[in-house]
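One protein chain is absent from this view; the other protein chains keep their places.
Chain lettering (A, B and C) follows the sequence in which the chains are written, and residue indices restart at 1 in each chain.
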Amino acid sequence: MADRLLVVAALPSADALARAFEAAWRAGHQRLEALSPYPVAGLPGEPLHRGFGRALLVAVLVAGAAFIVQYYAAVWAYPMNVSGKPVDAWAPLTPAAGVLGLMGAGIWALVAMLRDAGLPRLHHPVFDARRVDFGDDRCYVLAIEVKESELPQLRPWLEGLGAEEIQEVRP
Amino acid sequence: MSAAPGGAGARVAAVALSAPRPWPWTLAALASVVLLCAYVSSVLVLFRNGIGIFGNNIPVGWGFPIINVAWWIDVGHGALLIAAGAALAGDCWPAVSRLSESVALFAGAVGGSFAILHTGRPQYAYFLFTYPNPLDQWPQWRSPLMWDFFAIIAFLVLALIVWLVGMLPDLAVLRDRAAGHGRQIFYGILALGWRGSHRQWAAWTRARRLLAGISVPLMVTSTGVSALDFAGGISAGYHSTMTPVDAVPAAIASAAGLVLAAIVILRRTFALHDLIPVDELETLGRVLLGSALAVGFFALYEGYMTWYGANAFDRYRQSQTLTGAFAPWYWTWIALMVALPLLLAWQRFRRSPWLLGVLGMLVNIGAWLYHYLVIVTTQERGFMTSSWSGFVPTTWDWLLLSGSVGVFLSLLFLQVRLLPVLGVYALRAAAAPGRSHG
Amino acid sequence: MEKQRPSRGNGKNMDLWRGMEELTTPAAPHGQENEPAGAGGPLSEPLDRRSALKLMGASIALAGMTACGRLPQESLVPYVNRPEEVIPGRPLWFATTLDSDGYGCGVLAKSNTGRPTFLEGNPDHPASLGAMDPRLQGQVLGLYDPDRSQSVLAGGEVAPWESFTDLIRQIRPVWEARHGRGLALLTPSVSSPTLAAQIADLQKRYAEARWYSYDPIDRSAAAAGAQQVFGRPLDTHYDFSSARVILSLDSDLFAEEPGHLRYARQLAHGRRVTGGSAQDMTRLYVVESTTTITGANADHRQAVRASAVEAAARGLAARLGLSVAPGSSTVPSSWLDAVASDLRRHPGKCAVAAGYSQPPAVHALAQLINYQLGAFGTTVRHTEPINAQGAGGLSDLVAAMEAGEVAVLVMLDCNPVYDAPANLDFDRHLDRVGLRVHLGLYADETAARSHWHLPMAHALESWGDARAFDGTASLVQPLIAPLYNGSTPTELVSVLAGGGKGARGRDLVRAQWQGAHGAGSFDARWRESLAAGVVSGSAAPLVRPHPRTSAAQHLSAPAASAGGLELQLRPDPWLWDGRYANNGWLQELPRPLSKLSWGNAALIGPATAKSLGLKSGDLVALTLGDRALSAPVWVQPGEPRDTVTLNLGYGRRRAGAVGNGIGVDAYRLRTTQSHWQATGLALKREGAGPAPISTQLHDTMEGRDFVRATTVAQIRSGAQVVPPQKPTPSIYPVREVEGPAWGMVIDLSTCIGCMACVAACQNENNTPVVGPADVARSRAMHWIRVDRYYQGSPDAPRTLFQPVPCMQCEQAPCEYVCPVGATVHSQDGLNDMVYNRCIGTRFCSQNCPYKVRRFNWRDYRQAGFPPSPEVENPNVTVRGRGVMEKCTYCLQRIREAQIRAGRERRSLAEGEVQTACQRACPTRAIQFGDLHAKDSAVARAKQHPLNYVLLPELGTLPRTSYLARVTDPNPEIGT
Partner (left out) sequence: MSQIFKPRANDISRALLITLGLLIVVTLAAVETMVLLPYVTMVGMVAKTTRAGITPEQPLPFSHKHHVSEVGLDCRYCHTSVEDSSFAGIPPSHTCMTCHSQFLSTVPMLGELRASLTENKPIHWKQVASVPGYVYFDHSIHIAKGVGCETCHGHIETMPLTRQAHAFEMEFCLDCHRDPAPHLRPRETVTQMDWQPPKNRRALGEQLMAKYGVKTAGLTSCSTCHR
């Protein structure tokens, strides 16, 4: 796909970025990405509630597994007379299971984030762009992937959206 | 508030990358390293000579080591809860978030180490793990220690995840501001190639909220479980249904105190007054005040229940605690952890950084005393009067205690030296012109 | 080969006591040769099971994940030619005799593969009746004491035995020529017939030779008293089996008198509460000048200064119609009236005993009173003196030395340089003796001042014999060849007498008894006496003396009791006169009342302490005449006013690594005039020193009902001491277990607090000695402890004893808190402690309301006071560092009995399993057995109305329970 280019447009502000993104999307660009130094309101993102359910599910599964292991060990594998209590007294088996379940959910949250954020990805074409600099407090950047042919009309259009600087990088 | 010259990113990165080290910082860092060495050396002696080097005896089988576990772990728990609160409240306290996340991890690690160090045969601590073996032996699940073992592991794992995820975007800042290639690679790897795309931010924000949501129940369970190490026992002063509950506010109070102290010092040393507004300190001061009030309430409640419960042994212990041999410990604890924080009811005090810092440290001394009361004095006056005895800490007890502080501080200093100490993303969001926070 | 004899149902079916000679291959030094494997013990190969365990214990992380790691390569060392009776891996029992305060006491010694490892009382011996006391128990550790003298020392240099025997051979002609002039022999009073006979022969041979005897703990006053009354010295002993009333005049009948074990058994017989019925008890009155367990067990106790006892005795005698000058007594006369009438009510069924520390007058009075009450022949018995003694005492010897009449001084088994009265200046006078020879177990203070020191063989290494308090003779047979090439007094005397290199101890003893028994059936009798541990019918014949008329008037006038402080010297309960100072067990064993360990102190009563402004731990200078001594103070409830009591036996300078410099040397205040007590003591506070080490820091029960006590009268009146204990409700169903259910009942009415159980337990269960530093840190290791509580006024308190082993709770709080399941319940209701699983979280101990669990804070095998590994019980694991431990109800004994029964395909018999504490107990206060066996003694005891458990409100369902303490105070005396 040698004919494809990554157009990186630096915008003055978060709102500008949001607007530009909106416009580009409307203009039918599918492959585009808005880079910002902090989560900018108005940019598309997955709804927050997504994943909570799954986290809960993971927690329940892990806790259940932990409980079963404990029950197996305490009741079937080697039942011992401990303080004269019944071997199958289940209540004491719950605390460990509970905390382990929460731990499982936490790990799942991490994994899910890495997956959805496509991390780790140490090399990425946008890093070639001069204005893509996370160290700069105001790096609001819109990256659009286009055919080389679309470039001529894209530039003025972007400038129209207030792009301070436009740079093409090859993927 | 307006962005400072050079911007938030520059300022924060400078602390880690190129800030001049003021002499108090160097001095403190050296001190903490010395303490760190004290810790390491006394641990070596401990492994060589066994726990006989401590002051523990029968009846006081648990001395300083367990106090240190309970104390540090509680600080960690509290810090995790504060961090979670900050995250859920919209991530607008860059200092509080980052430092409580760090404190949670570091304090938890220090406390966890003592859980192993205090055993008579640490080399066999792996018996606690659950693995099929040719002995057909399994852990004994009814033991609160077993629960605590898992609670600590779960807590440490979660604290680590929260800490890493929270720093991810800021590590990207360091990466892009780092000078040399080596540093760029170092931070580059840590940042995992973060570029702040809208998808990444979405996933990240969700993870933050999710983790915060998990932290709250975990913190409460975990704190309760470690309190069950005592509440699960039958001796007077241990056996109290409320202990797991009142451990929570105590944990929050000491954590708030420690985080406050850390922030105040940091703010002063690196002149970050403009990045860390007093409002932020005041918020934490409110948290401290609230939890201290709760601690006070539970102290009253415990006293009432002991009287109401009319258990002869418990009442005797109470009389010893309130007016008898242990009164000094008890009332110092009340003074430090309940009375003094009441000052924060006045805004004047709430907004005075140095007072908050000093208070924060005093509260933690109080928290330590609280655990001393539970762990040592109750055992000195057990059921059998014939077995009553005293507890005299040894040099090693003190060395290891101060050493643990050293480990904690060293970790904190490393964080300041190498990693972002404030949530840059939050600062930037706040600094962004005309942006209503949501 | 001597025939073995089946034991008489003494609960040890598997074992027969044997004559040592059956072991045709005697254990060589360090017994390597006959050390079968398995039994282990550091005597065998470097890496046997035990030392392997020690390695684990030493917490060396071994390879592998199963906490056992690579097993060490052991060696199996078989016999070359095994003696028939030896079954490898099974112990043998031998009957022998040990010295108990100058008299013989029969014991059964357990031998594991040639190593004596455990001592039990010999049920057939009159002085033991199967019981033990700590001093006897400790002697098995003493056998292996590495500090024991190991070679002949000539002028401090190691020399061969021959060099000494040659020397004597050269000297002997001179003796022959001069009839032994200048030869002097110093011994303690001799209870061995053989030795006595030998010395007699020696004196026949050398008419001019002199024999002196000296006992630091001397009982000459009794003989002097008898002399006054009967005109001849007689030994007095008692038979309490039929006594109803006993009065002790400063006599520690149940701990220090010869025959104390027997007396304790007889007293218990009269005080045990069988069934709920409250029959009359043997009533015990005690007038004493310091705190003893005898006083602690009295129904009525009067603490008076030693010098005031005589007045009390006179007062009593007068009340009983004897014409004596009454002295001014500090004992309330109402009290004396009550005692007098009580005595009068039981003629012939009462006894008055006077203590050895009292002057002859008191003994004389006691004799007269007993005669008056018709006690002679029933409760009070007389024999001719049992022990042989030299013509002169120590003072005579010193006089002779001063006069330069002693050229050669042979000191057998004594240590005068340390324990002679200070005013004799024995040490200095020694210089005037040309040749000083010392035979002793240790190269002690005296050895250091002798030209020749000769190592003595330990009783468990030697042939010999001894008479008990009632004259019954028994033989001493070796269980092991002398470890350090020691020799016995008999052997040495035979050398002096010219037996060439000296005959073998065995031949000497045989010869002696051959003479006694007559050649006829000698071998049979010899074997029988060896097997039984007593020479049948050898008790001294009783004499029925009559007091000289008006003996009472001849009594010296009552000494006017001087004012001021009075010093009182007493032997230490465990170290005695100091001879056991290097014994770790005895040093660490808490004293019965003060619970002091590792050191003595100046005991003073609370009242005295208040008036002098002293508290425990203060350092005081005690000055008596021109002699001074600084000692720490211990405030001891029950001590009489204005009295300072010091225990002898401490402050040794050459006792050994364990005993050196422990405590203060009370002998430095002892003079010939004030042998036991002295008036005019000056006391000055020197400031605070290190507090004496005690294992019990709190003296009262704080109103908690650990020890429940009542009186016969209360029981009769139907008062309820022990409210019926309803089962504590539990949300869990009660576990029903099949098979045996082990349980224990301890009778507090008969427990006299003598500590024998603790000592026996330490011997049986390889309990380490932790040393003073750790005892001071409340880390003592004893698996069973005897709690001592005081009630009432500190100056005249009521003393309560309570032995506390593990309660073996059915719902044990220790179990559910262990994260690794290192302590769980066994099928037969034992609270198992699995050392190899323990990681040392100590939560179990934290959660034990009875605080009976002990923790290995250090590796006590290496650090502190390493015990002699040879004495370890091969059937009990040696616990390593960082491991919890506790009483197991002598698990090893249970399992061995079960295995034996299983082998013979029968069920366990009642009483087949006996715990070490139970066996040792002189009063049989401890009962143990199967609760499911309905006929078992323990099951019946559990039904006893006085049966109760500790802290029932905790719902731990202990298997160990107690019978409430019952006393029978005299209603005429307001308590």
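Operating definition for what follows: contacts are C-beta pairs under 8 Å (C-beta built on N, C-alpha and C of every residue); 3 or more make two chains touch, one makes a residue touch a chain.
Predicted model, so just to flag it, every value in this text is computed and none were measured.
> Which of these, B:N49, B:Q184 or B:T269, touches the one chain of the complex that we don't see?
Checking the options B:N49, B:Q184 or B:T269, the one contacting the hidden chain is B:Q184.
> So which of C:P347, C:G434, C:G518 or C:G902 would be touching the chain we can't see?
The one listed residue touching the chain not shown is C:G902.
> Which one touches the absent chain: C:S220, C:S868 or C:Q892?
The one listed residue touching the chain not shown is C:Q892.
> Hey, which of C:L167, C:A448, C:A539 or C:V876 is the one touching the hidden chain?
C:V876
> Could you list which residues of chain C touch the chain missing from the display?
Output for chain C: 33, 36-40, 45, 49-50, 52-53, 56, 63-66, 68-71, 73-82, 87-90, 737-739, 824-828, 830, 832, 834-837, 875-877, 888, 891-892, 895, 899, 902-903, 905.
> For chain A, which positions touch the chain that isn't shown here?
Touch set of chain A with respect to the missing chain: 78, 114, 120-123, 127-130, 132-133, 135.
> Touching residues of chain B against the unshown chain: what are they?
Against the left-out chain, chain B lists 131-137, 175-176, 181, 184-185, 188-189, 192-193.
The working rule: only the chains that are shown with their structure count from here on.
> Which chain lies the greatest distance away from chain B when centres are computed from Cα atoms alone?
Measuring from the centre of chain B, the most distant chain centre belongs to C.
> Can you pull out the chain pair that has more C-beta pairs in contact than any other?
A-B
> Using Cα averages as centroids, what's the distance between chain A and chain B in whole Å?
Inter-chain centre distance comes to 29 Å.
> When the C-alpha atoms of chain B and chain C are each averaged to a single point, how far apart are the two points in Å?
57
> Centroid of chain A to centroid of chain C, CA atoms only: how many Å?
80
> Could you check chain A for residues that touch two or more other chains and list them?
Residue numbers touching two or more other chains: 80, 82-83, 85, 89, 92.
> For chain C, write out the residues touching at least two other chains, lowest number first.
813, 816, 821, 824
> Which of the residues in chain C end up touching chain B in this complex?
Contact set of chain C toward chain B: 59, 61, 65-67, 696-698, 700-702, 704, 706, 774, 777-779, 785, 787-789, 802, 804, 813, 816-821, 824, 837-843, 845-847, 849-851, 853-859, 863, 881-884, 951, 954.
> Which residues, counting only chain C, touch chain A once they are in their complex?
732-735, 809-813, 815-816, 821, 824-827, 957
> Write out the stretch or stretches of chain B touching chain C in their complex.
Going through chain B, the ones touching chain C are 49-52, 55-59, 61-62, 118-128, 133-135, 137-140, 142-146, 149, 229, 232-235, 238, 312, 316, 379, 382-390, 392.
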